[in-house]
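Following: one structure in structure tokens, then a few remarks.
All protein chains but one are shown in place.
Per-chain numbering from 1; labels A and B assigned in written order.
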Amino acid sequence: MHHNGSPRILVIGGGFSGLTAGIEAAETGAEVIIVEKNPYLGGRVAQLNKYFPKICPPLCGLEINFRRVKVNPKIKFYTMSQVESISGTPGDYTVKIKINPRYVNENCTACNVCAEACPAERVSDFNFGLNKTKAIYLPFEQAFPLRYVLDRTACPNDCPAPCVQACKYNAIDLNMQAETIEVKVDSIIVATGWKPYDATKIDNLGFGKVKNVITNMMMERLASKNGPTGGQILRPSDGKPVEKVAFVQCAGSRDENHLPFCSYICCMASLKHTLYLKEQNPDAEVFIFYIDIRTPGRYEKFFNKVLEQGGVNLIKGKVAAIEQAPDSDDVIVTAEDMLSGAKIHQKVDMVVLATGMQPEGMEFKVPGLKYAIDGFVVDAEGIYSAGCAKNAMDVAGCGKDATGAALKAIQIGLRR
Amino acid sequence: MAEILKPDLQFANEVIKAGGESLKKCYQCSTCTVVCSLSPDDKPFPRKEMLYAQWGLKEKLFKNPDIWLCHHCGDCTAYCPRGAKPGEVLGAVRKLMIKNYSPPKFLANWVADPKYVLLIFIIPLLFFLGEMALLGYFSGTEIPRGENGEMSYVAFLPAVPWIDVPFMALAGFAVICFYLGVKKYWLDLTEGTELKRKDIYNCIYETIKDVLLHKKFQLCTLNKGRVTAHLLVLYAFIGLAITTGIAAFYEWVLRWESPYPQTNIVKIIGNISGIALLIGMFLIIANRTKNALKQGLGSYFDWLLITVILGVGVTGFLAELLREAEVETLGYASYIAHLVFVFVLFAYAPHSKMAHMVYRATAMVFAKAAMREETVKKEEVA
Partner (left out) sequence: MEKKIGLYICKGCGIGEAINTEKIANIAKNALRVPVVVEHDFLCSNEGIELIKKDINEQGVNSIVIAGCSPRVKTYEFTFPGCFVERVPVRELAVWTIESPEEQQLAAEDYIKMGVIKAQKGEIPEPYVIEINRTILVVGGGISGMTAAVEAAKAGYDVVLVEKEAELGGFARKLYKKVPTDDYTKGVLADVNLEPLINEVTSNPKIKVYTSSKIEKIDGQPGDFDVTIAKNGSTETIKIGAIIQATGWKSYDAKKLAKKYGYGKFKDVVTNFEFEEIAKRNNGLIKRPSDSREVKSVLFVQCAGQRDPEHLPYCSGMCCTTSLKQARYVTDNNPEASAMIIYKDMRTPGKLEYYYKEAQNTPGVMLAKGEVVGIREEWDKLYVTVKDSILGEEVEIETEMVVLATGMVPTTKEPQDYLNGLAAAAAKGDEEKAKYLETTKKPEFILNLGYRQGPELPFLEGGFGFVDSNFICFQYETRRTGIYAVGPVRQPMNMTDAQEDARGAALKAIQCLEHVANGIAVHPRAWDTSFPEPNLTKCTACKRCTEECPFGAIDEDEKGTPFYKPNRCRRCGTCMGACPERIVSFKDYNVDMLGTMMKNVSVPEEEDRPRIIVLCCENDAFPATETAALNKLKLDPAVRFIQLRCLGSMNLVWIADALSKGVDGMLLLGCKFGEDYQCHFAKGSELAKYRLGKVQETLDRLQLESDRVQMYEVAIDEYWRIPQIINEFMDKIREIGPNPFKGF
């Protein structure tokens, strides 16, 4: 670099925004540390089947970014880690990072012998509880780092003995302890992202009470080849392929009883899910209940592309009641079709709630950061939020935002 | 030819002032219409009413029975994602509607506007004080007592002419106001719409049945409590009506002057109804305060009626007890107070929230005749 000493940046969160921010900063010569709570990098988008509007796989972009991480000596990252404390001032922060034990060390060759031997199972959080994995598991096939993880809560005490023996390379280390390290950085990028809003809180939409009411993120897993159903969209209660599906927009979003803001992505997501369905069953009929269809900018084109499919019914009117059909596992959704001015009770095979984004900061707050009541991060000099930690936005938006955050972050470092 | 819309900002403002402060928050998602158990499937409410109110489309609001089919359960308000409180807004609209239909205008204004609150009480007070003056009670005349020398309100203010005449006149006046109001309303409702049902009398009969059984109220999900409360008050009023009837019969036919012994049927019905009234009102108040957060506390209009009815009950009992206890001055005072409340209740019935019973009933009859309620069925499925 033409200036003395490269900026040191901490990136909290190794999802799409965090990776982008970290890599973009590092490629200007900055020293970057990425802290990720999951056992893998990639975050929320790793759970997506495809991106709108191109219907292309998230792994395509992640792969390139992983390569950029692999070849860049200026990027350090810690998985299964979280920030314990932040102290200091812009240009001179001291951060404590807690690294939780993975119980699988660098000897792991991802040969899968351990999983074959593993006696215990755990509910797959990656698949939103739609199926189970072994207690020792690979988060997903193209995960980076490509290394197994042992869930000790699912396999406590000496339960892991069989897999420990099975591993020829002593990769499984039950004595691994959590450790805390301390790093010094000039600036911090907060890219802690979001999680799906807990749909059980929306009591009139029946999630968890009425069969075959799922969330949009569950839909992503159902449609994914590496998901619980091998990519077939089958309804949970009886594994029946779906003919008629209702999408309930703003399930928890734009609602002061839940999330007061608009989650930005849900409209495009439901339109994308319509394409998933149409691909598997061209005769599938879809009902999208909306307040406003929000496909800003060039997404309008995507919107039209989906409408051309046929069998796509748009109903202006929010669904506010969901009940089980009296005689079957089908579901009845009720809404007012405002343009015809009549309530409709639509019977469908499955309901997809377009549940919104809850910023991680709503429940889990990183010590030393400021948050607004809605859970989004409040920036300060030296501390910059990026992506969905700042506002609800789409992947493209996160890319922009994270790159911008990277600039702000290096500026602090260069000022020294 | 498309209908021409002239948005009326002034009316929108009136709604806001009348208790619809939250009106502007509505963004037309129609959660309210779906969570409302009283709303029919065809042209359901209250979403469209919210829009009409925002645009100040007075006609569309007044000429549609839905504002009365709403029983203010508050389910809509509780689930509203924007805090627009449709329940409260419709309440405000109903207030304006009553003002619009019940003649004479000035009275309507007095009742609707808090700044006249004193006036509406002072009028009857002066009236009765006037009567007392005429009887010379302020100029040294001794207040007469009953035959057996006991304290007696009839002796104090002889029913004929001092009570019955003015109150009959009052009742007559109220009835005329109601008649004119309802007539105008009915014409507006039926204007251009051909009634599906011709058996209006059956409709009326069914409506009365609904009211007596509180069929609609039962459907409220979030606010069950109010059914019992409201039912109590309703029957209390009926009871008191009966009491008055019998009393009149004793007085005019049997020429038997009150006071009557507590064991007498008229007393028993009267007292029971009185107690029912007090309990009912207490429950209503308790309920409103309990759900205030979720559904709003209600407007001046609501509380005026609550106060008046409560006043009638409380002063009624007070007067009775004080008479039994022979506490003179206070007794007479509370009796006068009682008369004042009763006066207010009757005189302003067509303009106070009291009018809801008449206009809602009318709307219900119309709804039945237009078969509006046919579609309030949740089972049927597209």
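As a convention for this text, a residue touches a chain if its C-beta (ideal position, glycine included) is under 8 Å from a C-beta of that chain, and two chains touch if they have at least 3 such contacts.
Just so you know, these numbers come straight off a predicted model, no measurement behind them.
J.: Which listed residue, A:197, A:247 or A:299, touches the chain dropped from view?
T.: A:299
J.: For the chain that's not shown, point to the residue among A:111, A:161 or A:342 touching it.
T.: If we include the chain that is not displayed, A:111 is the one touching it.
J.: Among A:12, A:262 or A:319, single out the residue that touches the unshown chain.
T.: Only one listed residue reaches the unshown chain, and that is A:262.
J.: Which residues does chain A use to touch the chain missing from this display?
T.: Touch set of chain A with respect to the missing chain: 1-3, 16, 20, 24-25, 27-29, 49, 51, 53-65, 67-68, 70-72, 106-111, 141-142, 144-147, 168-169, 224-226, 254, 260-264, 292-301, 304, 316, 338-339, 374, 376, 391-393, 395-397, 399-401, 403-408, 410-411, 414.
J.: For chain B, which residues lie in contact with the unshown chain of the complex?
T.: Residue positions of chain B that touch the missing chain: 2-7, 9, 12-13, 16, 24-25, 27-28, 48, 51, 54-55, 82.
Just so we're on the same page, only the chains that are shown with their structure count from here on.
J.: Using mean CA coordinates as chain centres, what's the gap between chain A and chain B in Å?
T.: 55
J.: Show me the residue ranges of chain A that touch chain B in the complex, using the header's touch definition.
T.: 204, 250, 254-258, 291, 317-321, 325-326, 332, 334-336, 338, 341-347
J.: Quick one: which bits of chain B touch chain A in the complex? Just the residue numbers, please.
T.: That would be residues 27-35, 39-44, 47-48, 79, 81-83, 375, 378-382 of chain B.
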